[in-house]
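For this view, one protein chain was removed and the others were kept in their places.
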Amino acid sequence: MKTESLWFIFLNASLINNFVLAYFLGICPFLGVSGKLSTAFRMGMAVIFVMLISSMAAYGIHAFLIWVDAPFLQLISYIVVIASTVQLVEMFIKRFSPSLFKALGIFLPLITTNCAILGLALFQTNKGYNFIESFVFALGAGIGFTLALVLMAGLREKLDFAEIPLIAKGVALTLLVGGILSLTFMGFAGLGG
Amino acid sequence: MFKKTLHIGTSPHIIGGSSTDQIMRNVVFALLPVAAFAVYTFGLSALLLLITALASCLLTEYFLNRWIDKSSPLSDWSVTITGLLYGLTLPPHLPLWMVFVGGVIAVALGKFIFGGLGYNVFNPALVGRAFIQAAFPVAITTWMAPFLPDRFSHIPGSTLTLPFLKPVYDITSGATPLSLMKFEHHTTDTYNLLMGMTSGSTGETSALLILLGGLYLIARKMMNWRIPVALLGTVYLISTVLHWSNPDIYPGGLFMLFSGGLMLGAVFMATDMVASPITPLGATVYGIIIGIMIYVIRVWGGLPEGVMYAILFGNAVSPHIDNFIRPRVYGTGKQWSKS
Amino acid sequence: MLFDLLKKNPTFRHGIHPPQFKEDTRDKPIRHFPFAPVMIIPLAQHIGKPSVPVVSEGQEVTRGQMLARADGFVSVPMHAPASGVIKKIGRVPSISGKMVPGIFLEPFPGSSQEVLEGKPVKVETSTPEEIINAIQNAGIVGLGGAAFPTHVKLKIPEGKHADTLIINGAECEPYLTTDHRVMLEQAPDIIQGVRYLLKATGAARAIIGIESNKPDAAENLRNHLPPDLPLSVQVVEVKYPQGAEKMLITAILGREVPSGGLPIDVHTVVVNVATTAEIGRLLPHGRGIQERVITITGPGIKKKGNYWIPIGTPLRYILEQAGAEEDIDRVFMGGPMMGTAVSSLDIPITKGTSGIVAFREEEARKKDVKIYPCIHCGACVDACPLFLNPSKLGILAKFKDYHTMASDYNLMDCFECGSCTYVCPSHIPLVQYFRISKLVLRNEKAKAPHV
Amino acid sequence: MESKPKGKLAGFFHFPQGDGLSTDEFIKGLWRENPVLVQVLGMCPTLAVTNSAINAMAMGLATLFVLVMSNILVSSLRNVIPKQVRIATYILIIATFVTVADYVIQAISLDVHKALGAFIPLIVVNCIILGRAEAFASKNGVWASFMDGLGMGVGFTYALLLLGFIREILGSGSLFGISLFADSFQDWVIMILPSGGFFALAGWLLLFNGLKLRKKQAQPEQTREEVLI
Partner (left out) sequence: MTVDTIQPEKKEVGSFKMFQAMVGIGIICALAIVVTYQTTLPVITKNKAEALEKAIYKVLPGAQTRKNFQWDGQKFSEADPSDHSLKDVIYTGLDANGAMVGIAIEARGQGFQDAIQVLYGFDPEKQAIIGFYVLDSRETPGLGDKIVSDAAFQENFKALTARLDESGKKLEHDIQTVKHGTKSKPWEIDAITGATISSKAVGNILNHSAQYWAPIIKAHIDELRTH
């Protein structure tokens, strides 16, 4: 018996338990591509896109694995499917929208090793979401990821012009800002309840 | 005979307006009545708390700056504001060791790490407060009733808790107006809120004194009035409209304005110049965003009070506001483009 | 009465209100100044190519005689400020601190200093080209401080036209009252100048813009308005930098000069009021410019006032005559907002010098204050008349990101009025940063191979 | 780095005991190229599961296991795997060992498995493992790869433990679940919250930055900046 509404699933994935700031999923791109706002935003868009597709794919695989009774293949099939989905999406975009490919292209291969995508697939399975719930969950997760990335990028662009003490330069500073952002997002706890 | 050497320098050769340390000093002045009232309301524990908060912030600033060989960091008064504001946001009988920890965090993490004055992307006092809130959630949500008869003779045991130990409360705790509203659907009288006759954080109870301090700063042009006006206006507007639609669920506008840390946050926290947008329109948008966030967290979220988180969120958004809201530069734009 | 209070004079948005300090000199009529024993005449007193000497060392010259000719269109000739003898043609000290080409002239003591007359130019019978040539020959440059050759502005480029001529009598710089006095004392000259200018530019109307702190000047000019001339007086708000061309155009006409463009792009020509008076005075006699009105003021000056001073008079001589205190510490040529601090008193005043302000040490020290980091208070944003973001520009300059400054934040539009520096509570030398940044970018551009 | 394979299974029979090179492969992961503290890789498990020492330990060991096993397998098959499909193959191999680790942990302790949640499967996308397979194991012999995997794994584990220690001691007043202080100890709840993860790792990085800076203090400023991560 579950009482989570779709709205709560969305808020939960995007704000309350933001993938980056509460689950640390996708920390690598969070630290890596959050230096510039334009890059961060495009990366976020690419992630939302891939998340939606791979979430649907993972839902299908999970149903299939239950049907053939082979739960132990879950991880392997998820990772394979995500990798090939990303590959397919890349080819598809390249074929049909070169401008979109130009904007998102270089991020797509990076997404394969983005744990947020695999994490999404695993979480939705663990939580037993149905198809629509999975979709909403993926959308929320993607938007939350983009939000965290974009906020971080804005702050980092501002901090590029700050007299950071030598000792805090680099990853340490980014982590500290991430920590404060994570504190900030604690304010969303209980939303939708 | 004239001097052999004249001073040179580039224009302008005169400067006007107030200086940074003057602005900061005036903010401190504006906060003093609030602090005094806090001591009057909550007694010795509030006094000790404010002193500890100030001391921890000042000491941290002093030693960290000495460590990296930056000179006279205290003379700009900014850290004094941080210390005072930070202290005013804490519940009055919080153990002093927690107050100290938060003060160190506020300055070290909220200010020093970003390069000190002028570079803190978040309001340092709120960073310290948010840290304490997350670290000691129980202690920071236990409130003391105001105007206890023995408040000037008795220091609550919790205040003097030894470092790293849990506080033990020996004093009547009081519920804040907001938690009364949220969990018991009981709204407090606006007059009491305005005058500060309620329990709450040390410095947030008297909305009136905070407003007066704000008006003083606005009159002296040391504060961007757009931020508090937009913020308070937004909260008032949303709550009035929703209250009108369903008075049982949604509290009224005046109650929302004068309860909790909203007034202190809107007047003294959100207006932290460094962490807020620089353009007039940007400041307005920033105020509106924080206002909406406060309402959402207070009414639909899980916390009775959301001002701190809303302002931190506003701080995080403000670089984007500055990026996207820029005044049209003179002589640019469609109608003035060269034909 | 109440209506008057509500009625606001037109102005531009933003800007600052520095204290005026004009009381000391605004009521002092313009007086003549004695000739210095030696005059120093740099050949480049204007923007553009320096003039070329046409006299030789030891030659005797008459006051008003041409000493050097214009070298091309963007250049003006130089005339003798006094009758005397050319001592030397060589290098003279200048305001920049460098030695520049110039002429030393020793006036004849006791000479009547009669000014040489030339070929008169009549408004009624001259073509616009003739008037423009005459203005160039008179050696006239913008007397407001820019020293840009006036005739260049008047020459309307192909395909453009001017509908309005604005006479700039705003004089927004603190301390300075030269234009104020000129408007009070030389109204007929100004009217005459406007006639020449209207003819030269083909503009349909002329408007004299005056800040509201000079009501007597506005009144005086209104009284002198001839019925046959499409000339009017417009009082504008007291605000710095109201006297900047762009700001005055916006205040009076509501037009904005496009970024990177000139007033003529919005069909306007702006000429300083003292320049106009000079045109009206010199052209009917075919004379060249040999002296100008200068305000000598500041806390370090005892005999504050407005003086006719021959061009080329050394600063030290002026200060001695004006009774400067011995402990003056800073001397500015021009106003305190945009003028230049001089490093030596041996330099001469030039055509562009509108005022001399001397500070003693106690006034000067006010500027040596502690610089704090930018606290994003937004005062500069509220001050910048061009709606730039000096705060962001300042931070970018500090981190030497000059290209972003120009590409994203319109650095090149800044005309260095200094309002941002004036208001900055952290005392960051913003406009100074911008000057350096612009210089760096210009040098870079000059070095870059042309495509 | 490049060893010269003579036969298909050359590396298998080459056990250069006491070889300075292999020791170096091991030691570099501990400090010089520590995956967490120096290369700042594999952040997601680093921050997510280190709210207690036991979780950190379990995660570290699981990663160590996968790292060593996949390194061994990849390096022993390095001459068989065609270049075009190598990444796919590596992922397959890694996913296999992760699945194995997942089930083993589940068998050992359900509680630990529950605490680590989805983060064990997520070892698959830990950049360290794929990174070592691609950058080291695919080019080096089995013994060296084993040492490399072991070094990196141990380095990863102890970095996780450093985080786990500080977070558990402060956040819960205990270590490996054993209470350290009297009951009256005030827990710093933030340390076991997500933001505490950020702060704790940042804290260690600051500490190491500080140590490095101190070492380089004699050098001019320019180079001092370069040593920072």
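Each chain carries a letter (A, B, C and D) given by its place in the written order, and its residues are counted from 1.
Following the convention adopted for this analysis, a contact is a pair of C-beta atoms (placed from the backbone, for glycine too) under 8 Å apart; a residue touches a chain by one contact, two chains touch by 3 or more.
If you're wondering where the values come from, they're calculated on a predicted model, not measured in any experiment.
Here the chain not displayed is in touch, across the complete complex, with A, B, D.
Only one residue in the set D:Leu30, D:Leu61 or D:Cys127 touches the chain that does not appear here, and it is D:Cys127. Set against the missing chain, the residues D:Thr89, D:Asn140, D:Thr157 or D:Asn209 yield one that touches it, D:Thr89. Touch with the chain that is not drawn comes from one residue among B:Gly174, B:Pro280 or B:Gly302, which is B:Gly302.
Not every partner is drawn; the one left out touches chain D at residues 73, 77, 80-85, 87-89, 92-93, 95-97, 99-100, 103-104, 106-107, 110, 114, 127, 130-131, 134, 171-172, 187, 189, 192-193. Although one chain is not shown, part of chain A still touches it, namely residues 1-5, 8, 12, 16-17, 66, 71-73, 76, 109-110, 113, 127-128, 189-190, 192-193. Counting over the whole complex, chain B has residues 137-138, 141-142, 182-184, 302 touching the chain that is not drawn.
One rule holds for everything that comes next: only the chains that are shown with their structure count from here on.
Of the two interfaces, A-B and B-C, the higher number of touching C-beta pairs belongs to B-C. A straight line joining the Cα centres of chain B and chain C is 48 Å long.
In this assembly, the C-alpha centroid of chain B lies 42 Å from the C-alpha centroid of chain D. Annotation: 23 Å between the Cα-based centres of chain A and chain D. In chain D, the residues that reach two or more other chains under the touch definition are 190, 193, 195-196, 199.
Counting partners per residue, chain B has 109, 115-116, 119, 131, 134 as the residues that reach two or more other chains.
Taken together, the chain B residues at the contact with chain C in this complex read 1-3, 5-23, 75-76, 78, 115-119, 224, 273-276, 278-280, 283, 322, 326-332, 336-338.
Within the complex, the chain B residues that touch chain A are 68, 109-110, 112-116, 119, 121-122, 127, 130-131, 133-134, 293, 296-297, 300-303, 306, 308-310, 312-313, 316-317, 319-320, 323. Per the touch definition, chain B reaches chain D in the complex via residues 95, 98, 109, 131, 134-137, 139, 161, 164-167.
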